[in-house]
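Of the protein chains in this complex, one is absent; all others appear in place.
And then chain A:
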Amino acid sequence: MNALSKLIAVEAKLFLREPVSLFFVFALPLGLMLVFGLPQRGASGADAGQHGELTFLPALALALTIGMLALFTLPMALGIYRERRVLRRLATTPVNPALLLVAQVVVNLVMGVAGAVVTAIGVRFLLDQPAPANVPAFVLAFLLGVACLFAVGLLIAALAPSARAAQSIGPALFFPLLFLAGAWLPRDQMPTVLARIGDYSPLGATVDTLAAAWAGDSPAWPQLLALAVTAVAGSVLATRFFRWE
């Protein structure tokens, strides 16, 4: 096996040995769906706005899965690797330490996809929700959402002065993003300016485009574009500012 596949295999093993991250990916989104989704069934009328859309909640659950991996797990893991001089140690071997970053991203992506599939299946059968109707658009929205959120996570990893800092910056960013996405207050009840910011915020745009595709509509192009732009900008900045030690 070559170095990269070996690194990915080892990182995957380490991920699976962390009960907390497994809980984040596989249990929490589904749990939230069941807690909030069941009482909502039947109660949602035409007057409920954003929260009344049947696909809002499952889209939010998927965005939550990706968001937690991208903003909690990934920056913390990379922060720890820098702090414990694992990256430095790797630099003394013939292998480029950037491969460890690649392996981390790959493992978190795969776990994100797995978590999304589990959540989607859970939604489909436990909440009797139809499967995503516009599959190509759904896949596109999912990929762009993942790219955007992971880029933000990598930027946190690059800029956070320590693993501890990364551990608090992630949530400190995650909850406002969740708010902007309309998790608590539906965006149609927010002040207009806030709602427009929410529309193009990483989680907001991810939730909207996923929800639209799930319902069989076409996602809004400006929102897809916003995700793509954030993904590229975040990755470029993260690469520029990443410190190896």
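Following the convention adopted for this analysis, contacts are C-beta pairs under 8 Å (C-beta built on N, C-alpha and C of every residue); 3 or more make two chains touch, one makes a residue touch a chain; residues count from 1.
Note that in this section contacts and distances are computed from a predicted model.
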Per UniProt record, name of the chain withheld from view ["ABC transporter", "Cation acetate symporter", "ABC-2 type transport system ATP-binding protein" or "Beta-ketoacyl-[acyl-carrier-protein] synthase III"]: "ABC-2 type transport system ATP-binding protein"
Contact residue for the chain not shown (choose from A:A91, A:A220 or A:A233): A:A91
Missing-chain contacts mapped onto chain A: 1-3, 6-7, 10, 13-14, 17-18, 80-81, 84-86, 88-89, 91-95
